[in-house]
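Below you'll find the structure, written out as C-alpha cells, and then a few comments.
Only one protein chain is missing; all other protein chains are in place.
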Amino acid sequence: MDPAEVEFLAEQELVTVIPNFSLDRIYLIGGDLGPFNPGLPVQVPLWLAINLKQRQKCRLIAPEWMDVEKLEQIRDQERKEDTFTPMPSPYYMELTKLLLNYAVDNIPKADEIRTLVKDTWDTRIAKLRLSADSFVRQQEAHARLDNLTLMEINTTGAFLTQALDHMYKLRTNLQPGESAQSQDF
Amino acid sequence: MGEAYVPVEAGLGFEESFLSLGDILMSQERLPCRAEIALPRLAAVLGKAGPEPLAAVPEGTKLEIPLWLAKGLYDNKRRILSVELPKIYRESWRTVFSADANVIDLHKLGPFYYGFGSQLLNFDSPENVEIAQTILQTFIGRFRRIMDSSQNTYNEDTSVLVARLDELERVLFQVGQKGLNDFQSWERGQAQITATDLVQKYRKIKFIDLDS
C-alpha cells in the first residue's frame, strides 16, 4: 500500500475542532456530522478538519496524547521494552504529520512533539527489523505482531514478505518430488 | 501506484517463469557438460562446428551450453548428457559460503546464484541436498545486511551497495528501497494521491480528439 493511502485511511479518524461558523447537521454517506456552532467543539473526520482549517473556518484541538509529557513517557516505554508497546492511536504517525503540517498554530510545542514521535517511530522500526531478522533466521511459520501500526507494517512489509516468499521457494528445493515438475514447453 | 507496466517476476526453485525476462536471461547462462553419447548432427548447434556443418559431437566431448538447452537434452533414464557442477556450487565453495556468506561477491560469481543454483537441482546430482541447503542458508545469512542497507539509504547512490548482490537480491533491495523512499517522501509531504500516468495521458488524448 502507498503511504498516501495509509494517510487516506488515517484521515477518517475523528478529531475535535472548534468551528467559527454555524451549520445544520450534515448527513454524509459515512455518517452524520454536526451541527456546527461557533465556539462549540464538535468531532469531525480529519479530512474535513484539515479542509475547514485551511479555509480558516475552525481551530483544531490536538488529541490528548499529542503532548510532550505523554509522548516522553511513550518514547521511554518504547525504548525500555523489547516488544511493541501500544500506541495512543493506530495512526499516531500520520496524525502527527497532518496536524503539525496543517494546524501547527493550534498545537503547543510542535517541534518537540515532532521529534518525540519520530524517536518513537525509529525505535519501533529498529525493533521491527530485529524481529524480521530473527523470524527469517529461525525460519518461523507464524509471528504475533500486536500493536504494530499499518504505516509501520507498510514500510517494511513488502520487503519482508517478498524475502519470505523467496526463502520458501528455496526451501521447497529441499523436498524434491513434491513440486518437482519443471516446466516444459 | 499506477504503473502501466509491471514486469513478470522471475520464478524460483524448480519452476522458471516462462514470461519473465529475468528467467530468460538466467536460463541463457552456460553450464559445463559432457556428451555421454555421440550426438549426431549437433556440432554446429552446440558450437563445436568443424569443417562439416552436420557433423556429430563425439562421445566424451566437453561442452559449455546454455541451461535451457542442457535441460532439454538431459534425460535421467538415457544418459545423453552429464552435467558438471559449476565451481561455486561445489563443495570447496560451499564451505566458503557457510563460513560467512556476507563477504562473497555474488554478482561476480553469479549473477543468478539462487535461480541458477535451484535449476541445477534438475540434473539429479548426488550433491543436490547439500547444494539446496547451502543456497537457502546463504540467503538467510545475507538477509539482514540486505534489509539494513536497503532501508537505511535514502537519496544516496546505491550502486556500491548492490554491486555485490545477486540478481534476486537486487530485486529485493529495490523493494526495500521503495518502501523507504515512499515513506520518506510521504513524510516530507511530497507524496500525494494523484491520477496515474495512464489516466493523465488518456485525458490528453481525448483533448486532442476533440480539437481535431
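Letters A and B name the chains as they come in the text, with residue numbers starting at 1 for each one.
Definition applied: a residue touches a chain if its C-beta (ideal position, glycine included) is under 8 Å from a C-beta of that chain, and two chains touch if they have at least 3 such contacts.
Please note the rule applied: contacts and distances are computed from a predicted model.
Colleague: According to UniProt, what is the chain that's been left out of this complex called? Choose from "Proteasome subunit alpha type", "UV-stimulated scaffold protein A C-terminal domain-containing protein", "DNA replication complex GINS protein SLD5" or "Large ribosomal subunit protein uL15m".
Modeller: "DNA replication complex GINS protein SLD5"
Colleague: Considering the complete complex, which visible chains touch the unshown chain?
Modeller: Among the chains that are shown, those touched by the missing chain are A, B.
Colleague: Footprint of the hidden chain on chain B, which residues?
Modeller: Considering the whole complex, chain B reaches the absent chain at 2, 6, 8-9, 11, 15, 17-20, 193.
Colleague: Using the touch rule from the top, list residues of chain A that touch the missing partner.
Modeller: So the residues of chain A touching the unseen chain are 1, 5, 8-9, 21, 23-24, 26-33, 47-48, 51, 57, 135, 139-148, 150, 153, 157, 160-161, 164-165, 168, 171, 174, 183, 185.
Criterion: only the chains that are shown with their structure count from here on.
Colleague: Starting from the mean Cα coordinates of chain A and chain B, work out the distance between those two points in Å.
Modeller: 36
Colleague: Name, in rising order, each residue of chain A that touches chain B in their complex.
Modeller: Against chain B, the touching part of chain A is residues 2-5, 7-8, 97, 101, 125, 129, 132-133, 136-137, 139, 151, 154-160, 162-163, 166-167, 169-174, 176, 179-183, 185.
Colleague: Which positions of chain B touch chain A when the two form their complex?
Modeller: Result: residues 1, 12-16, 18, 71, 114, 118, 121-122, 128-129, 132-133, 135-136, 139-140, 143-144, 146-148, 150-151, 168, 172, 175-176, 178-180, 182-183, 186-187, 189, 191-193 of chain B touch chain A.
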